[in-house]
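One chain of protein is taken out of this complex; the other chains stay put.
Moving on to chain A:
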Amino acid sequence: MANGWAPFIGAIVVAVFCAAAWFLAPKGENQTIWRSTLVLSAVSMYLMWLITFLAQLHPLISPVRYDLRGEHGGASL
């Protein structure tokens, strides 16, 4: 299942981003702030995405809806 690889691909992307953020952060007295903010943001956003993705990987329940009317009923507001 190709889908199962997504978290790992995501992890690699985030790792690359973090490395880039670490080394490309603007020099000067705010370098620490740039590094920490970018790395932490990337990691926490990845974590949130990962948790959401994993929660739907093998869902135990499926949506049930009684007010559907037909082919495009799902889109009714």
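The working rule: a residue touches a chain if its C-beta (ideal position, glycine included) is under 8 Å from a C-beta of that chain, and two chains touch if they have at least 3 such contacts; residues count from 1.
Following the convention adopted for this analysis, contacts and distances are computed from a predicted model.
The chain absent from the displayed complex carries the UniProt protein name "V-type proton ATPase subunit a", chosen from "Large ribosomal subunit protein bL19m", "Adenylyltransferase and sulfurtransferase MOCS3", "V-type proton ATPase subunit a" or "Replication factor C subunit 5". Seen across the whole complex, the unshown chain contacts chain A at 1-3, 6, 29-33, 36-37, 40-41, 44-45, 47-49, 51-74, 77.
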